[in-house]
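All protein chains but one are shown at their positions in the complex.
Order as written gives the chain letters A, B, C, D and E; numbering starts at 1 within each chain.
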Amino acid sequence: MLERNIETFIGCDASYEDADIVIFGAPFDSTTSYRPGTRFGSRAIRHESYGLETYSPYQDKDLTDCSTFDSGDIELSMGSSEMALSQISERTRTILEGGKLPFMVGGEHLVTLGAFREVAAKYPDLHVIHFDAHTDLRDEYLGVQLSHACVIRRCHDIVGDGRIHQFGIRSGDRPEFVWAAQGHTEMHKFNLDGLKETVNALGSTPVYFTIDLDVLDPSIFPGTGTPEAGGIGFMDLINAIILVGGNCNVVGCDVNELSPSYDPSGVSTAVACKVVRELILSLNK
Amino acid sequence: MLERNIETFIGCDASYEDADIVIFGAPFDSTTSYRPGTRFGSRAIRHESYGLETYSPYQDKDLTDCSTFDSGDIELSMGSSEMALSQISERTRTILEGGKLPFMVGGEHLVTLGAFREVAAKYPDLHVIHFDAHTDLRDEYLGVQLSHACVIRRCHDIVGDGRIHQFGIRSGDRPEFVWAAQGHTEMHKFNLDGLKETVNALGSTPVYFTIDLDVLDPSIFPGTGTPEAGGIGFMDLINAIILVGGNCNVVGCDVNELSPSYDPSGVSTAVACKVVRELILSLNK
Amino acid sequence: MLERNIETFIGCDASYEDADIVIFGAPFDSTTSYRPGTRFGSRAIRHESYGLETYSPYQDKDLTDCSTFDSGDIELSMGSSEMALSQISERTRTILEGGKLPFMVGGEHLVTLGAFREVAAKYPDLHVIHFDAHTDLRDEYLGVQLSHACVIRRCHDIVGDGRIHQFGIRSGDRPEFVWAAQGHTEMHKFNLDGLKETVNALGSTPVYFTIDLDVLDPSIFPGTGTPEAGGIGFMDLINAIILVGGNCNVVGCDVNELSPSYDPSGVSTAVACKVVRELILSLNK
Amino acid sequence: MLERNIETFIGCDASYEDADIVIFGAPFDSTTSYRPGTRFGSRAIRHESYGLETYSPYQDKDLTDCSTFDSGDIELSMGSSEMALSQISERTRTILEGGKLPFMVGGEHLVTLGAFREVAAKYPDLHVIHFDAHTDLRDEYLGVQLSHACVIRRCHDIVGDGRIHQFGIRSGDRPEFVWAAQGHTEMHKFNLDGLKETVNALGSTPVYFTIDLDVLDPSIFPGTGTPEAGGIGFMDLINAIILVGGNCNVVGCDVNELSPSYDPSGVSTAVACKVVRELILSLNK
Amino acid sequence: MLERNIETFIGCDASYEDADIVIFGAPFDSTTSYRPGTRFGSRAIRHESYGLETYSPYQDKDLTDCSTFDSGDIELSMGSSEMALSQISERTRTILEGGKLPFMVGGEHLVTLGAFREVAAKYPDLHVIHFDAHTDLRDEYLGVQLSHACVIRRCHDIVGDGRIHQFGIRSGDRPEFVWAAQGHTEMHKFNLDGLKETVNALGSTPVYFTIDLDVLDPSIFPGTGTPEAGGIGFMDLINAIILVGGNCNVVGCDVNELSPSYDPSGVSTAVACKVVRELILSLNK
Partner (left out) sequence: MLERNIETFIGCDASYEDADIVIFGAPFDSTTSYRPGTRFGSRAIRHESYGLETYSPYQDKDLTDCSTFDSGDIELSMGSSEMALSQISERTRTILEGGKLPFMVGGEHLVTLGAFREVAAKYPDLHVIHFDAHTDLRDEYLGVQLSHACVIRRCHDIVGDGRIHQFGIRSGDRPEFVWAAQGHTEMHKFNLDGLKETVNALGSTPVYFTIDLDVLDPSIFPGTGTPEAGGIGFMDLINAIILVGGNCNVVGCDVNELSPSYDPSGVSTAVACKVVRELILSLNK
């Protein structure tokens, strides 16, 4: 007898009961103002992961030694941000209630809000480590508050000053940089300098780790809606992931903003796959 | 002294006062469920129109003999359908109040609703001639009522039974076809058969003419979100435009669903440019 | 509790027990001499099928009324044609032994041989209806007998003269055309003329139906390894499928030669999805 | 001992002495006003021809039975139209002096002028059969007289009224159509109607046959600088080539305006290859 | 009342009277010998600039605080280099006569000559700072003197030895390197080493600053005609622009050789937009 066709991120085939980490996709990009396409990100990462090895020579670990479950993509309501965020929150809540770590793959960055508000509800002292090229601190964008350009501001609405640690930021309007500098967030411009100190200071505090892949230089990650030259290198990101994943108390995380069709070479998707692999491995201590 | 850079659809450089027709772009695609990108349609049509001749050998008319004004694209609120539709309605109202014909270029098909509700408010006996591959008659789609898949149903909410004449329809779910067949719309499947009779029957009744370019066969128009093989030919469409534009009392119109980046050959955009040219020319009697 | 991610061709979610038809993918293209890429065909058809409606206005039937099971793609041994064909034969045998109809999605055309030899073993009086742009009748190609360019010749090795009915053929070398004309196959050049007569003559004889999608004109199906202008139209193919599927005793079938990456518009994949849908529906009487 | 790498159009490997027809490429596109790229046309046709069969089922002839020589591409002076045209004229003269038929592959349509003036010098009573979407009858374009948009006008400068027979024309500015209608050329709009009469009337008069491939509908030939929907079909063109090549006294010919990079599917190049094959075969009586 | 559609580089909306800097596009690529397409560069930069922030965190300056005017693209005579250069010279002269700084966006590098000869006429002691991968010092190329490959040699014809400072050069034929080493230009190979010394030495001498964007490594700037690996990094270029723009007496400048269609990711265009932004900002002291 034959089995129905199953597709998961490579090496993520634990049973739901055994799994420590539960992956899900949030294929949403309705608020993207410039170039859409991140809705195809999670599917591309899952499908192309079969071109990846499960073994990482960077960490000398193997996905087959971890217990990860891939629950697939949520079918989101395109055109209604609030409905989509509710659907994401619901999936996150289910995973948290099961005592597992939610690992979301976007989609545009707004999807972070759907997961974050559930994780923050469970962990009131939650901090955020945020890798991104963009500030994402606007209070509204084109009249809309639930926008990818506002997502970290919305997270700040929930956790307040001093909880958000931003790295790699190199684009935004002037008022956003001013607002951050007023102490609302801890912003590290251009690169990851200061990450080690932040990680050390956080100790065992619960951390939500959100990676907007456009923090990478577009030379290695062109497949994103708003590429910003001057970004960090691939090994910078991998080392940072190992640092955060291996030393912080990460209780939720996401990887977002892959827009695969802008990169016909497939390199961006391959990079995103490796980021997901290394992040999973780093969380397995 | 030099002039600031102006870009309009080719040959559409009448003064606003003199213009009979006012073009505007509605670059919106937030509710697109399958493949986004129509937000780039109106800009592509404007920019690539400079590769077009202003003269049509089909109608032996020239755009330079017409009085058309291009008011550019509206900056729409991505992620909020209701705000975007309001912005479209406002532009349409301004044009109608100026006694001119609104000619909208999409964007996804949902944008029709923003223009249509203003035109219907001015012309209570308004009929719709609708060219499309898709029924667009769902009452909701993924829980959302303001969706591209529901736009003609929303128009029906306004004008009711017997007013909507659909042509070229070849895709939808079964309940949509059943609903149409119950007399809610006059649906002509697969092609344009019956158009001449419809045009004759309408006489001088005001008509809103909405062209979803995916009514065309994807061999000639691949650059659209949901291509449906088995469509009508280019000359079928041009002849139908000449028939409707030249014989009906068209009081508003739109051309939508070009998604230029799916067609790297540029043929789809060139086709859309010609459709816009022929439609403008047909309206100039 | 969450479920593992499952992906099937849209509407093909019967249980294995209930299923009449079992789909499987054969992602192989090692013998392709010109442009490879059909290995991505079956996956693309499955993934993009979610942009398709389950309802066909052509047949007024719906996939949700059928009982079809999608057993996914076989992991084939790239670089070894004989191993790959064995793996295909094994899957086919399992399906035939279960009393179900094998429905293969390629992959290059050589994969037909793996399925065909099992179906021919079960049905000794098997005939073949073959739609293709190419003769595929070479005895060897570049020194290789197991080649996409030889696949129908290999089928002829099994069933002999008078059993193979070819339609739409418009490319090959002269000796292939001469060989066919000697009575080895019944070849209909350029189009589908004579199909109705063949269908009538076959009556209830068991038929293997193999569709090389390059029989279509490349204007509507550019995404294939060796596009040949002058092909048949989409509606020609759909009507032919309804004719064969609805009137012949089809006991096995395949659809192959989609090479999705050659068509960035996605039209070819969308066409292939519709061909699969219409073929499934035609087989459900 | 090994041989140096030789690349010719498939099946065109006669010795220069034996050859009746001499192919050469004219990779020039400096005057292209809209989208450049035809400079890559001749190389693409040569390289991709190896995906073609030498046998034509349309004519039941084979390139290996003909005597054709491929002398490769001329290295042209980009940016200087007059120098490039001189270089083309020189190659043409060499071929004519050798008593062979010059068969040029473009490049943009301006290259025709370089070959045409040599052929017209040898055959004073030369007529032109011209397939094109565009009139190409402007006296100047953007201030330039040696432009692709003026090439047939320049040919008219040489041969005068009544010698140029245009088919398939569907784009130009109004004065060009008016000028043609004044009797300067015999223009057949939109399609090939009247070709048979023209061929019969020409009898044994020497004919230069110039095919701008954009006469084809862009559904089958998207890879060109200025695609114009509403064109002729592939079989229309093949049949017309067989008619002209088989019945006229063709003393020079060219095939131009393939811009391969606009069509990533490769269909346009494959079509151009077949056009070249069929034209060569039609000239071999 | 509605306004006609205006498109300018983002944040460049000063009145002509108030403007210090006047941007114009020179969409010309007729002499490009390898791969054309830079004619689309200036338009792409203008259109895609709306995806850019007006604020630079590198300089902590904002385009909205500057006075820049965008006079659009010149309509150039494709196929005639001398006519095109004259048209560029005319625009440059108008800007210089208005006491404003001409800021040209190419187009191929030859366009520099059109602007340069006007700036050199006004400033007889003009020096050139030239960033490029290529020497551009040939005296002729394929028999043509007005060629992109000769443009700096043509500038040298005007200003003579010791005035041209080249950086980043890594490709050319041997005689060009030898010629430069004979003291005709000050050539810095491979990178920007020595720029600070050059800037210091120039003091308040008038400088024409020409940036061929292919000086960048193709990993970050693939969208150019002749990509040369081994180039400088994005931050190298930005810092160099700040150094030159902020310390030299720049009296004219250009940014050229973006060929957007070679980079479907859009990264190259985004990089070019940032280069334009940073260069404008650096000139505003």
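Following the convention adopted for this analysis, a residue touches a chain if its C-beta (ideal position, glycine included) is under 8 Å from a C-beta of that chain, and two chains touch if they have at least 3 such contacts.
Since this is a predicted model, take the numbers as computed values, not measurements.
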Chains in view that touch the one left out, judged over the entire complex: A, C, D, E
Specify the residue from the set D:H47, D:K122 or D:R174 that touches the hidden chain. D:H47
Out of C:T64, C:S77 or C:N239, which touches the unshown chain? C:S77
So that we can see where the missing chain sits, which residues of subunit E does it touch? 34-35, 169-174, 177, 189-190, 217-220, 222-223, 226-230, 262-264
Using the document's contact rule, name the residues of subunit A that touch the chain not shown here. 51, 53-55, 57, 62, 217, 219-220, 234-235, 238, 263-267, 270-271, 274
Touching residues of subunit D against the unshown chain: what are they? 1-8, 13, 16, 22, 24, 43, 46-47, 69-73, 91, 94-95, 98, 264
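Everything that follows uses one rule, which is that only the chains that are shown with their structure count from here on.
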Hey, what angle do you get rotating subunit C onto subunit D on C-alpha, to the nearest 5 degrees? 120
What's the call on subunit B versus subunit C, same or different interface residues, using the half cut on shared numbers? different
Note: subunit C residues in touch with at least two other chains are 217, 219-220, 263-264
Draw the chains as points, connect those that touch, then say whether the picture is a line, ring, star, complete or other. other
